[in-house]
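With one protein chain withheld, the remaining protein chains of the complex are depicted in position.
Chain IDs A and B follow the sequence of writing; residue 1 opens each chain.
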Amino acid sequence: MMRTQEVQAPSRNGQREAPPTYYRYPALKNPPWRWKIVLYFFTGGLASGAYLAATLADLFGKPEDRPVSRVGRLVALASLAVSPVFLISDLGRPERFANMMRIFKTRSPMSLGAWGLAAFGLFTGAGVVRQAVEDGWIGSKSLPARLLSWVPLTVSGVAGTLAAFFVGSYTGVLIGFTNVPLWAKTSLLQAPLFLTSALASGLAAISTGLPARGEDSPRVHTWLDRTERMAAMGEVALMNATIVHAPRHSDVLKLPKYMVPLRLVPLLSIGLPFILRRRAKRADAKRARMFRFGAGLSVLSSAFIVKAVMVLAGQESGKRPEEYMKSTSGGI
Amino acid sequence: MMADGKGWLYAPAGLKDGPLPTHYEPVESPLINRIYPAQQTNPAAKLFHRPDNLYHAPGDPAYPYVITTYRLTEHHTGGVMTRWLPWLAELQPHGFVEISPELAAEKGIQHGEWVTLTTARGEVEARAVVTDRMLPLSFDGRVIHQIGMPWHFGYKGIARGDVANTLTSIVEDPNSRIHEGKVFTCNIRAGRKEVRA
Partner (left out) sequence: MMSRPLASEHPTGPFYRTLPPPTMHEAALTAGVRIEPGTTYGFFTDTTVCIGCKSCEAACKQWNQNPMDDFGFKGTSYDNTGELSATTWRHVAFVETRIDTNGDHRRDRTRWTFMSDVCKHCENAGCMEACPTGAIIRTEFGTVLIQQDVCNGCAYCVPSCPFGVITLAEEQDRKAHKCTLCYDRMKVGMEPACAKACPTDSIQFGPVTELRERARERLRFLHSRGRREAYLYGVPDAPGAAGGVGSLNCFFLLTERPEVYNLPPLPELPSRRAGAGFLTATAAALFWGAVTTAMILAPRREQREGGRQ
């Protein structure tokens, strides 16, 4: 219970002291974003990372990269089918989700994101249709196939890649675009972090899906694993940069409930997959699949932790009026 | 005003006490009347000596604190009409008393916690607001604490609290017959009142 006396007198002698607050009421309001939004970020990022790998493999890869393309497109579709469900159900009025398409506001990351997600959905769908035609599920003379044949692969691939990059990174811009101290003061790191995390999780999902399809190609796994390892290292580096830079403005990441999972991230995204994949190389086919599956899951869980911690810790930071007042006093 | 259209100082009827004011201590007070040491209180005040209306003697050490009742903007008199209105009830939702930090320290009372006030008539509980706005009074180097209590609350409605008049005694002003609820003495302690079986 706040004592009335806790509202401090104006500072004397111009000394820099902790700014007073209004009985520690938060000066900012938090958005009511919890697990549904974390899952939206995660599945959206996963879809974009998988699509990127699939499309780049399609554009630049060799014939043996076909399975990667295939699995990537299916993973992207599956993830993207689920992603908007989380987003829409998190709305206060889910039945009005289409209102986001009323306008296109370049100053609002959420508006751009709604359109970007729609475009990305279109390209993902197109990719799946292409895959279905290749696999023979849809006849090449059918309407979808003919529509698609008008668009060269390169064009749709490049445009889709741009949409995928946008969807993978805009969520980082979105949270940086608010006044929440943790997000606002590390805003330059958030888009790269989210994109890197998305790429790592997409690649991991593909390599998890590949063994399940029984299409083992040693050379495919190599570039996939290498890229994923680089993305994972990038994710860890950017997360560490956030952890190092944040305390100037917000101490929330030091709380055990966030710090403990964050300490697991390097282990789950780099260490454990490395060990498991090395064992996979020396094991028999069935156990190799198990190890690779485990490695993929490990990377996916670390990407999930990154997103969950950033969203939930941000909410915590928004509840601290001292941090916000300090960050709006200028010249820190 | 009298029938001739003028105000009279000395009137043959209708004025039991007057015409000019002077200083008397309230019936319950921690101090002696300095102006009339031989006449502590208003001799014309109507007292009711009954077993359920016991008065505290002046300077009674069992009830050393002065208590005054007052109004809040958000409620109206007994609160019967305003305690039921959500828009007013949320502005002042609960009965409270205001005490100085010095009194709070003396009695071990925490801001926002329950306190119980007692007089010879009864006891009430309320939330304590410890604030610098309440000043301890100082007479001849002796510190007298005062307690402030808004008197709008009752046991029904959205905004509730114990009734302040449980503490007051019946002392009627000789002219208007309003009871002396504005100032009397009491005691205070931390904690809720005990439920009497």
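The rule is short, and it goes like this: a contact is a pair of C-beta atoms (placed from the backbone, for glycine too) under 8 Å apart; a residue touches a chain by one contact, two chains touch by 3 or more.
Since we're looking at a predicted model, the values are computed, not measured.
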- Message: Using the document's definition of touch, tell me which of A:L39, A:L56 or A:L80 contacts the absent chain.
- Response: A:L56
- Contact residue for the chain not shown (choose from A:R146, A:R226 or A:R263): A:R226
- Note on the structure: In the whole complex, of A:P67, A:G121, A:G160 or A:P321, the residue touching the missing chain would be A:P321
- Touching the absent chain when the full complex is considered, from B:T22, B:T73 or B:S176: B:T73
- Note on the structure: The one of A:L28, A:A47, A:L74 or A:L148 in touch with the missing chain is A:L28
- Query: When the complex is taken as a whole, what residues of chain A touch the one chain not shown?
  - Reply: 1-5, 7-11, 19-23, 25-33, 52-53, 56-57, 60-61, 65, 91-94, 96-97, 99-100, 102-103, 105, 107-111, 113-114, 161, 165-166, 168-170, 172-174, 176-180, 184, 187-192, 195-196, 199, 216, 218-219, 221-223, 226-227, 230-231, 234, 281-285, 288, 318, 321, 324-325, 328-330
- Touch list for chain B against the chain that is not drawn: 72-74, 86-94, 96, 111-112, 127, 129, 131-133, 135-136, 138, 158
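Heads up, the rule we're going with is that only the chains that are shown with their structure count from here on.
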- Item | CA centroid of chain A to CA centroid of chain B, Å | 64
